[in-house]
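For subunit A:
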Amino acid sequence: MKLENRCVVPASRDTTWDLMMDLPRVAPCVPGLSELESDGAGCFRGTLQAQAGPMRVNLTGTVRITAQDSDRGEARFLLEAADRRLGGSVKTTLDLRMNPTDDGQTELTIATDTAFMGALGTLGQPIIRRKAAATVEEFARNLAGLVERSG
Partner candidate 1 sequence: MIDFEFHQATDLDHAFALMSDYGDDSRLMSGGTALVLQMKQRFSQPGHVIGLRRIPGLDSIEETEDGNVRIGALCSQRQVENHPLVLERLPLVAEAYRHVATPRIRNMATVGGGLAHGDPNQDPPPALIALGASVELSSANGVRRILPAEDLFVDYFETDVRPGEIVTGLVAPPAAEGAGTAYMKFLPRTADDYATVSVAAVLTPDEEGKCGDVRIALGSVGLTPIRARAAEEALRGQPLTEKNIRAAVATVPDAVDPLDDHRGSADYKREMAEVFARRAIIQAMANSSRV
Partner candidate 2 sequence: MPQRINLKVNGEEREVEAPARRLLVDLLRYDLGLTGTKEGCSVGVCGACTVLVDGEMVASCITLAASVDGSEVTTIEGLAHDGRLHPVQQAFIDYGGFQCGICTPGQVMAAKALLDENPRPTEEEIRDWMMGNLCRCTGYYKILESVVAAMGSSSANSSSADREGQSS
């Protein structure tokens, strides 16, 4: 399933880039994400909790940066996670694009392509889209807060 969501980060593209590439720093902005730990080799392990309708999901897995191009402001992440209790897993390719806006801020585009396996595949796509859009909005608000706090 492919999703694309956009938000505006109140910071220059360079600042946004540095922030986004520093996963432990940006992690608290992701709603429901906890315990992001580095394995020291560019891979991070964490747990994401989310609720979509009747389903409560508890995904544990890894995220790593697989490609980055700071000149173009583009980076690709690979996320692999599973909910063992629920009996399902996801594999997501996440592309970030950062474009400067006319007023010196940054438009952040988050495009994901996700394969749902097992029980997670039974949840309807429309509701996942809604939840993903709401999650990105909340992420953007948190990110803006982080940018402001770090001045």
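On how the list was made: all candidates are chains of the complex that A comes from, given by their letters.
In the analysis below, a contact is a pair of C-beta atoms (placed from the backbone, for glycine too) under 8 Å apart; a residue touches a chain by one contact, two chains touch by 3 or more; residues count from 1.
Remember, predicted model here, so these are calculated numbers, not experimental data.
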| item | value |
| --- | --- |
| Subunit A in this complex - touching candidate among 1 or 2 | 1 |
| Complex contacts: residues of subunit A adjacent to candidate 1 | 51-56, 85-87, 119, 122, 124-127, 130 |
